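A single protein chain has been omitted from the complex, and every remaining protein chain is retained in its original position.
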Amino acid sequence: MKTHILTLTLSFIFCLTARAELKWEQTAVELHPARGDKQAIGHYKYQNVGKTPVHFKSVHASCGCTAAQSQKDQVGPGEKGEITATFNIGDRTGTQVKTVTVETDEAANQKTVLTLKAIIPQELEISPTFVFWKQGEKPDPKSITVHAGKDFSVKHIKVTSSSPDFQTKVEETGEGQFKVDVHPNETNRLLASTLTIQSENSPKTFYATARITTAPTAPGAPAIQKAPGPLGAPAGPTAPARPPAPGSQTR
Amino acid sequence: MRFSLGNFIWRIVDLIIAAIFIYAGVLKALDPVQLAHDIDHYKILPWTIGVGLAFYLPWLEIFCGLALIFRLFYRGALSILTALVVVFLVATIAAKVRGLDITCGCFGHASQNWSFPAHLALDLGILAALAVLCYCSVARARANASPMPTSS
Partner (left out) sequence: MKFSLPRQALILAALSLLPGVGQAIYFRDKISWQSPIPPSEMVGADQAREWGDSTIWIDARPDNEFARDHVPGAILLNEDRWNELLPQFLAVWSPGKKVVVYCSAQSCDLAREVAERLRKEAQLPDVFVLEGGWEAWVKKNR
C-alpha cells in the first residue's frame, strides 16, 4: 500500500515537472497597477530547452481588452524570448483575470494558457450607481452608499449633481463610509442627472446616475408629454444625462 | 481498551483533524456555486471538472471527517484524507514553482486571502497529523493481531 502511494505521488510530481520544449519562467502573472494607470503589462519569459526550433502558430488573448505579442515567430534551441500581454484597464474595477493562449508546433504541449491577473485599486465603492424614480412616483430620497476601498483612507467626499433638478445630501455613516441621499424636485418630467463623486484628496472622479424613467405603460394608454431636459435638449429616453454642468453641489 | 496517554492523544488528534476537514467541507458545501467559480478563477481545470469537484469534494471531506470521529471505515478515511492533502500540497508547490499564484482554497472562499506560506504550513501540519494517525492505526492493528503473552 505504501509503495502504491509513493508511486502515485512520484508520478504526479513527475507529470507536473515534465517539461515540453518551451520552458516558461512563469505562466501566471499578478499585477497591481497604480491608481490612474491606463494599462497593466505582463511579461512571460520562456526558453527553448529542446533540440528543435519551436514555431509559434498563434498568440491570442481571451478578450479585445488585452493585446498579446510575441517577440519572435520562431525560437531556436537554447534561445530565450518573451510574450507581452498588455491589458487595457479602461473603466474596469476589482480583480480582472485575462488569459492569453499560445499555440506552438511542439509535439508534447501545443497549447499553453498564460494568465494575467490585475488587481485594480478602487478608491471608492459606490452602490448602487443608478437610482431612478418612475414618472409620477413620489420624489422620496433614495440612498447611495459610498465607502472607501481597501487600502484607501477617505475622510470626506464631494458630490455634485449635473442638474439642479436633483438635490443631494451627504452623511458620514462611519470611518470611510458615506450615505448620499438623492431626490428629484419633481417626477413629472423625464429628468436625468450625473452625480460626480470625488474624495477630497484625489483627482479621480466616480459617477452615479439619477433619472426619472417612463413608467411601464398599459397597452392603449396615451403617451406622456415630454418636457425639455435640463440643458434644453429634448428629454426622454434618447437624452442621456450630460457630463457635470453647474448644478447643485453639496458636501 | 485500557486508558493510556497514547490512546488519549491519538483520539484528540483524530478529533482535531476530523473537525478541520468537516469545517472545511461544510464551508465549501454551503456555497458550491462560489467554489466552482473559485476553482475556475485559476484557469487550471476545465469548467465542467471544476463544477464536479465543487459538488463532490466538500462531501468527501465531511464523510471522511465523520468516519474519523465515529471510527467507521477509519483506515479508508485516513487514506483518502492523506491522498487529498498530498495532492493539494504537491499541486500547490508545483504551481508556485511554475509561477502560478494558487492558494489552495481549502476553506473555500474564506481562505482565499491567506498567504502561500500560511496554506503550506497548514497543509504540512495536517499531513503530519495524518501520518501520526496512520502510524497509530497500524501499530494498534499489529498489537491486536499479535497473541497475548500467556503466564506460566
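We call the chains A and B, going by the order they appear; numbering starts again at 1 in every chain.
We take it that a contact is a pair of C-beta atoms (placed from the backbone, for glycine too) under 8 Å apart; a residue touches a chain by one contact, two chains touch by 3 or more.
Small disclaimer: the values here were computed from a predicted structure and weren't measured.
Across the entire complex, the residue among A:V49, A:C63 or A:V113 in touch with the chain not shown is A:C63. Looking at A:P77, A:G90 or A:G136, the residue that reaches the missing chain in the full complex is A:G90. Considering B:L27, B:V51 or B:C136, the position touching the chain not shown turns out to be B:V51 (whole complex). By the touch definition given at the top, chain B reaches the unshown chain through residues 29, 32-33, 36-37, 40, 47-48, 51-52, 55-56, 58-60, 62-64, 67, 73-77, 79-80. Although one chain is not displayed, chain A still touches it through residues 1, 62-65, 88, 90-92, 126-130, 132, 134, 192, 194, 207, 209, 211, 213-216, 237-241.
The rule is simple: only the chains that are shown with their structure count from here on.
With centres set at the average Cα position, the gap from chain A to chain B is 37 Å.
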